[in-house]
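Let's turn to chain A:
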Amino acid sequence: MDFNAIAEHLSVANVPGLLSVDLPRPPDKKTKDKGRSGLPHVCVDPACMVEFLTFCRDDEALGFEVLIDLSASDPSVDDENLWILIQLLSVRHRHRLGIKSLLPKSALSMPSSTRVYRAAQWHERECMEMFGVTFEGHPDPRNMLLPDDWPGYPMRKDYEFPKEYHGISCE
Partner candidate 1 sequence: MLGLIQDTGTLAQTPNEGTNFLHGLLQWLPLPEWIPDWVLVLGAVGVGVGILVGLVSVITLWSVWMERKVSGHMQCRNGPMYAGGWHGWAQTIADGIKLFQKEDMIPLGADRVLFVLSPAIVLASIFGALAALPLSYDWYFARMDLGIFTILAIGSTTTIGVIMAGWASNSKWSLYGAMREAAQVVAYEIPLGIALMVPLIALGTFSLLDASALQSGFYGMGWAIFQNPLCLPAFIIFWIAALAETKRAPFDLPEAESELVAGFLTEFSGIRWSFFFMEEYAAMFLMSVVGAVFFFGGFESPVTYALRSLGMEGTIVFSLVCFTTLVLKAFIGVFLMMWLRWTLPRVRIDQVMTMGYKYLTPLALVCVLCAAIWEAFLHLVLN
Partner candidate 2 sequence: MTSPTETSATEDEHKPSIRPADEVRILASGEREFFMDVATSDLEINMGPQHPATHGVMRVLLRTDGELVTGAQPHLGYLHRCAEKIGESVEWLQYLPYTDRYDYLSAMNNNLSYSLAVEALMPELEIPRRGTMIRMICAELNRIASHLVAFGTYGLDIGAFTPFFYAFREREWIQALFEKICGARLTYSYIRIGGVFNDTPPGWLREVADFCDVFEGKWQEYYDLLIENHIFVQRTANVGVITAEMAYDFGLTGPMLRGSGVDFDLRRDMPYLEYGQAHDAGAFGVPLGTGEKGTLGDCWDRTQVRMKEMIECLGIVRWCLEQIEPGPIIGNVPRVIKVPPGEAYVGIENPRGELGHYLHSDGGKIATRCRVRAPSFVNLAVLEDLMPGSLLADAVAIIGATDIVVGETDR
């Protein structure tokens, strides 16, 4: 199915958490809209992420067996939200779905999707250490790539690089 059919199916099935759909649009001089190119995605409420993903995985028509990617993005320092980005793939139907969740930076926590897809476990660990997101119910919340005592969350836009680490200069 193409993206529109998937979005249609999701809204018809009244899946919990589905908020809106973000499609590419051309720039519009009248409204001073710079436009949005690229590929479309659905916007999902982070609190209902587990139910949403469970539906995507178990539904016959959608059949998203594979979680391809789970990551986050800090769009800018001024933006009050952090984006959680998920990519799903259906092997038998040969289609993809992009999902975006907005997490307020003041309340950076959402349920862990490890119960739905085991692949989420390592991706969520990386998000936790890089962005400071808390995934509730994660079975193994250790640091993934950074040392266990690394200060701060590197991938945030307001991150200050440390001057030194255990006496080693980072200049």
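Candidate entries met the following condition: all candidates are chains of the complex that A comes from, given by their letters.
Operating definition for what follows: a residue touches a chain if its C-beta (ideal position, glycine included) is under 8 Å from a C-beta of that chain, and two chains touch if they have at least 3 such contacts; residues count from 1.
Note that the structure is a prediction, hence the values are computed from the model and not measured.
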Problem set entry | chain A: touching candidate in this complex (1 or 2) | 2
Problem set entry | Residues of chain A touching candidate 2 in the complex | 24, 27, 34-39, 41, 65-69, 71, 73-76, 85, 87, 89, 91, 94, 96, 98, 117-119, 121-123, 130, 139-140, 142-147, 154-155, 157
